[in-house]
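Only a single protein chain was left out; the remaining protein chains are all shown in position.
First chain written, first letter: the chains are A and B, and each begins at residue 1.
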C-alpha cells in the first residue's frame, strides 16, 4: 500500500536515498563503535602526539596521542544518542499534546498553546544552556534539553495537522459509529498526521546533532572521558594552528551527518507528498 | 440551425499521451471534430473521458507532461495552435479564444477589484484608455445581467456570490470579442436556480454576438438545453457525434444510450429502478483490446472484444464508433433494461 509506494518514490530521490544509507551506517557505527574502533579512543600515547593522517592513524592523533579516527567513531555514539533522544521526547510528549489540543480545542487548547508560545519565544541555544545549567552538565541532560526545545515545534505541527484532519468526514463517520475522542485520536487522527511528523523528526534529528555538538563545544554537553564531536572540536580549537586535522575530521563528521539528515528529510517530504516537490 | 460549414476551429487527429513509469496513458486518443461559426457544441463525458484535456489542448494550457503526436492538428483560423510559439498563443488566448471554468474564484485575483481585472485586458488588447475601458466593462457587466454595474466595479471577488462571479468570468471572457468561448463545466458548482440564470445569460450572449461556444459538461440536461451539436467522449475517444435533436431522440452508441437512460426522469411517474451501465470506466493503463466500452456493453460480441470500431458516418450529421449501430437503429429508443 502507501508505504511501499513511498519507499519507491524515496528510492527515486537519489540524494535522499544515499543519505538514508549513510544514516543507517552511522547508526550501525554508533551501536558497535566500541568493537569497531582500531584503538581505545581514550588511550593516550605521548610519544605519538599530533601526528598527521597516515596508514595506522587514518585521521591522525591529537595532542595526547589519541587516535582521532577512533574518537570520531565513538563520537558518532553521542551524536546519534542526542538525535534519537531529542526526537523521542517531542514525539512522545509534543505530538500527543498537539493532537489533544487540536482535537479538543477550547480552554485546553488555549493553555497548551500559550505554554508552547512561551517556550518558542526563547532562542533555542539559550534555552538549552539554561536547561542544562539547571539540570547539571552532562550529555544526558543536554539531550533532554534539546528534546524539550523541540517539543513545542512538534506540538504545533501535530495541532495544525489535527485541525485539518478532525473535520474530515471519516472522523465524523467514526463519531456516528460511536467512537469516543481517544479512539478517534488514536485510530483516525494519528495515522493521518504521521507523515509530516516523520519528516519533521528527520529534520530535528540533524538539528539535534548540531545542537549537541554546540553544547559540547561550549562545555555544556558531553564531559570527558565521553567523546563527542563538539568536544573534539573544542579541543582542536586551541590547536588550530598546530594541527588543523584535529578540527577537520570531527567538523566533517558533523557537517555530513547534518546534511544527510536534511537531505533525507527533504526526500521523505517529496516521497510522502509528490505535489510538494521542490517548493 | 447553423451548420458547421465554415468551421472556426478544426481538431484533426488530436492525440495526446503521457508517458508514465507503468505505461503510456492517452487522455485523448485520435479525435477529430470541428466547431462552426456561431455554433454551440457540447463535449459530454464522465470523469476521465478526456473532455477537459481536449479543452485545455485548444487553449494551450495543458501541463507540459502531456505530449502530442506529430500529426495532431488544432486549426484555428487556418493556423495550427499546437505548433504555435508561446508568445503567439498568448495573443490568441483571451483575445480570440477565451475560457471559463467551473470554479470562477480560482481565476479571479482576490486582491484586485473586479472592475480593474476586467478593464486591464481590454486596455492591453485594444489599446484604449482606462476611462474608455471602464465604459466597456460597465456595458459588459450589464450584458451578463449584473445589476447596478457602475457600483460593482470596486467590489472584490469575495464580496460576490458564486453566480455573480461566474457572470464576471463570462464578462471577462467576452471582453475582447473572441470568436470562440470554451466553457468547462460552467454551472456545475452552482445552485439549480442560479445555473438556470447563467445558462440563460450564455444563450442570450451567443444570440447577440454570434460567438461559437464549446461547452464541456457531464450533465446531459445542460447539453439538451444549450447545444446545437453533441460530441460524446469515452476513454479519450469520441464515440458518438450528432445534432442534439437526433442524438437525444435516437442515440446510436450503446454508451450514449445507457447514459441517457440512467438519468432519473423529472416528468411522469418515477421508475422503480434506474437503468444502469454496469461496471466502471476502465483504468487508462489497462484499456480493453477492442472497443473501450466492450466490458460494460450489453451488445458486445466477439468482434467488439478484439477489434476497436472507428468513428464512421452513420447518417446525416451523425457519426458513431460501434460495430452494432445498425442493430441499435432498428430498436425503440427506450429499450433494454
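Criterion: contacts are C-beta pairs under 8 Å (C-beta built on N, C-alpha and C of every residue); 3 or more make two chains touch, one makes a residue touch a chain.
Basically, contacts and distances are computed from a predicted model.
Undergrad: Looking only at the UniProt record of the hidden chain, which name from "Dipeptide ABC transporter ATP-binding protein", "Threonine synthase", "Multicomponent Na+:H+ antiporter subunit A" or "Putative alpha-E superfamily protein" is the right one?
TA: Checked against "Dipeptide ABC transporter ATP-binding protein", "Threonine synthase", "Multicomponent Na+:H+ antiporter subunit A" or "Putative alpha-E superfamily protein": the hidden chain maps to "Dipeptide ABC transporter ATP-binding protein".
Undergrad: Tell me which residue among B:24, B:61, B:124 or B:196 touches the hidden chain in the full complex.
TA: Only one listed residue reaches the unshown chain, and that is B:196.
Undergrad: Would you indicate which residue among B:124, B:274 or B:312 is in contact with the undisplayed chain?
TA: Reading the full complex, the residue touching the unseen chain is B:274.
Undergrad: Touching the absent chain: which residues on chain A qualify?
TA: These residues of chain A touch the chain that is not shown: 1-2, 168-170, 172-179, 183, 187-188, 191-192.
Undergrad: Go through chain B and note every residue touching the omitted chain.
TA: 46-47, 147, 161, 163-164, 191-197, 199-200, 218-225, 227, 244-245, 248-249, 258-260, 262-267, 269-278, 280-281
Criterion: only the chains that are shown with their structure count from here on.
Undergrad: Could you grab the centroid distance between chain A and chain B? Build each centroid from C-alpha atoms only and quote it in angstrom.
TA: It comes to 53 Å between the two C-alpha centres.
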